[in-house]
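Heads up, this is only part of the complex; the chains shown haven't been moved.
Should a chain be cited, it is by its letter among A, B and C, assigned in written order, with residues numbered from 1 in that chain.
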Amino acid sequence: MYYHDKRLQYPVTVSEPDPAFARALQQAIGGVEGEIRVCMQYFFQAWGNRAPTTKYRDMLLHTATEEIGHIEMLATAVALNLEKAPSHLQEEGVKDSIVGAVMGGENPRHQIEGVIHKNLLSAGMAAMPMDSDGVPFNMSHIYASGNVAADMYCNVAAESTGRVLAVRLFNMAHDEGMKKMLHYMIARDTMHQQQWLAVIEELGAETGNLPIPNSFPQSQEDNENNYNFYATAADGSVPEGRWTNGPSIDGRGEFTVFQNKPLGEEPVLGAARPESGAQAAQIGEAPQTLDSNR
Amino acid sequence: MYYHDKRLQYPVTVSEPDPAFARALQQAIGGVEGEIRVCMQYFFQAWGNRAPTTKYRDMLLHTATEEIGHIEMLATAVALNLEKAPSHLQEEGVKDSIVGAVMGGENPRHQIEGVIHKNLLSAGMAAMPMDSDGVPFNMSHIYASGNVAADMYCNVAAESTGRVLAVRLFNMAHDEGMKKMLHYMIARDTMHQQQWLAVIEELGAETGNLPIPNSFPQSQEDNENNYNFYATAADGSVPEGRWTNGPSIDGRGEFTVFQNKPLGEEPVLGAARPESGAQAAQIGEAPQTLDSNR
Amino acid sequence: MYYHDKRLQYPVTVSEPDPAFARALQQAIGGVEGEIRVCMQYFFQAWGNRAPTTKYRDMLLHTATEEIGHIEMLATAVALNLEKAPSHLQEEGVKDSIVGAVMGGENPRHQIEGVIHKNLLSAGMAAMPMDSDGVPFNMSHIYASGNVAADMYCNVAAESTGRVLAVRLFNMAHDEGMKKMLHYMIARDTMHQQQWLAVIEELGAETGNLPIPNSFPQSQEDNENNYNFYATAADGSVPEGRWTNGPSIDGRGEFTVFQNKPLGEEPVLGAARPESGAQAAQIGEAPQTLDSNR
């Protein structure tokens, strides 16, 4: 179960509100590489964790809980960027702000509306659980496979794309408060990349974990096709690299190259079945007519 | 551009059609860990690849093209499992099959319908680009971030969850043809896990790539919060592990532990603005009435 | 069954077409608080209504039918705002309009495209069943629970957020025709808020309907935890209000405060099962190797 503190994890201030930047920040809230995703991903991985110990469940709960605070920071940042926000976050003098103009029916409406529609119309100048194009977050992006190593790579992937996004937002930001908030979040993403890779190392690193799942007897997979790069260029060219020769990353094989070609035959499904709703020609019959039916 | 061969990548045969297994196979077609995902992910990573050379674009095209053939194999397998399919894939004797009964209005309808509804009703006994619960694949799962290391971890994640799924399907299968098809696909997933990790190794391994993106000056991130594990338990307990002490995975720091606490203040957004559609109490006004308006 | 009249429910005119406002209006068509939602929600509540009388089914049909006309008005308003529309709604002189410029390849393209892409590209200057960010309406927002009181609160919620949106659009509008249309729709939302609350009153108001569903024997719920506010602040602070003391709204209890703490234990799911696709470490085994398999 959970507790809260109404103070923020880290200071969030905005000197010069920027509605367009608010929209960009939405990507870090409800984008597929955003904070709702990692928060919920770590929670579901924790809650479904099956292992001889509860160690990883426990550790995941620590970080999932941390991530709620990140969503909170970003939601606060979006709200502040949608208004004229003076020091101490108290509102004053909004009349002359650019967003005030939008809500009050004044002039520079057109270019703003394209940027922040739904945050104004639907949420009244607040953050929403959606990305920078207004697409709501879809929970199918919560990867929790029941395999801890697969999950850790999913987490590294999430924190890598997450830090890439945070860096882009940092480069785009012009407000000092926003840059400071993001320099903190970038740091946390650095740690979280490390953290999930540390689990993989603890579990035996690449040689101990690969191929994932490592509980399947590898002798039962096709041993002629598990360490060869498939070249599919029509002209037979091959992109040479670490993946075309030398020992495999797990140390269990040698990389080779296979010029791809069909190993199977053309599939033949045969005629459609009567009463299956196909056309008569698919069944091999003449069309039904009003006459033929009588 | 692209060419096709109407023969299959690898043989796909079904001796004993099993509609329930057909539905399970759908997860490998249109599930988030399925083949449409990796196919399209590698294509979009290739088409958007920016680098001094076209080497990685090229290599990605090889494997993306290979994956189309995997979707094709699985779609064929679904179709075959939805019917009574004799040898050489030619249809005969379907009248007495279990699916024939469904389409023809005969008896064991109830338990089957729960399993394979949409494949029959909407596709006429064929595969669809959806998962095992009938949820259509959503292209937001195509991760292509513009950062090659982040993308490679996304690919390892995809092939790891993909091989986990293939192993589960293998364990669930009872038809020899299906087991053989899956033992091939499991092998290809083994190779693809290796392949993307080989790219990371070629690019400098963990020390050379982390933190991702490695083009951002790390001095600009918060250097007090980039290698410390945040402990968020209310009782102050800490899940000790590789992530709480010792050198970081990238070799640039030392893991430590931070008992989490708020570093910011309670955010205060202040009163809502007039004309913003809020309640009068939020604005600090009395409610508008019919009288007050006149 | 249904009939139509090709005339509009209420006049819809636009003197000065405004493509950005067209996009904003889309929120009232296909937003989650828009008219497609209430229309379909009332229809499905009506069609599935189970009660000793058909009275509520009947009443819901009246209002659902009314709402079709609201979608129609808004769709017309969007179309008119996407063109240069003279009096009597007949088209003339479009050559010099701002949208004409977009479709004809002339100058002020950039700022417009950001606002109204899909309405032009996909619909040819017409309304679409999507929100102001171009996200298509998803029918999961049709709440029809089979419980008439729950449904009525869903309807009050829908008409409340709907009227909030209509007011925001009214404040944003500058065209007299649009203001007039919206002042009508705001009025209908007023009535519909009243109407659903009138049903609740007729059914016994809060004391007669709560807790919903009121057909479940309340003695079977946990009577130590049904009228106490859970305080979850780590510092033990409590937000005092109507909900922390005094009689409950349904008159069946007294509000109290509970400082939240765990009442259960740490859950232990135990080791993963062999053949479940987990990592060997989760199962408590050594990893499978090529050697061990042979």
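Before moving on, here are some points about what is shown:
Keep this in mind: contacts are C-beta pairs under 8 Å (C-beta built on N, C-alpha and C of every residue); 3 or more make two chains touch, one makes a residue touch a chain.
The shown structure was predicted, so the numbers you read here are calculated from the model rather than taken from an experiment.
Complete-complex copy count for the single protein sequence, taken from this structure file and not limited to the 3 chains in place, is 6.
FYI, only the chains that are shown with their structure count from here on.
Here the C-alpha atoms of chain A line up with those of chain B after a rotation of 180°, rounded in steps of 5. Taken over every residue number at the interface, the positions common to chain B and chain C amount to over half, indicating a same-residue contact. Put simply, the chain closest to the centre of the protein, by Cα centroids, is A. Chain A and chain C have CA centres that are 26 Å apart.
With centres set at the average Cα position, the gap from chain A to chain B is 10 Å.
Counting partners per residue, chain C has 164-165, 168, 171, 234, 275-277 as the residues that reach two or more other chains. Considering their complex, residues 3, 5-12, 32-33, 55, 58-59, 61-63, 65-66, 73, 76, 79-80, 83, 88-92, 94, 100, 103-105, 124-125, 135, 138, 140-141, 143, 145-147, 149-150, 153-154, 156-157, 160-161, 163-164, 167, 170, 183-184, 186-191, 193-195, 197-199, 201-202, 206, 210-213, 216, 218, 220-234, 239, 241-243, 248-250, 253, 255, 260-273, 275-278 of chain A touch chain B.
Across the complex, chain C meets chain B through its residues 164-165, 167-168, 171, 234, 275-277. Residues of chain A that touch chain C in their complex: 1-6, 48-52, 54, 102-105, 109-111, 113-115, 117-118, 120-122, 124, 130, 133-136, 145-149, 203-204, 208-209, 212-220, 223, 252-253.
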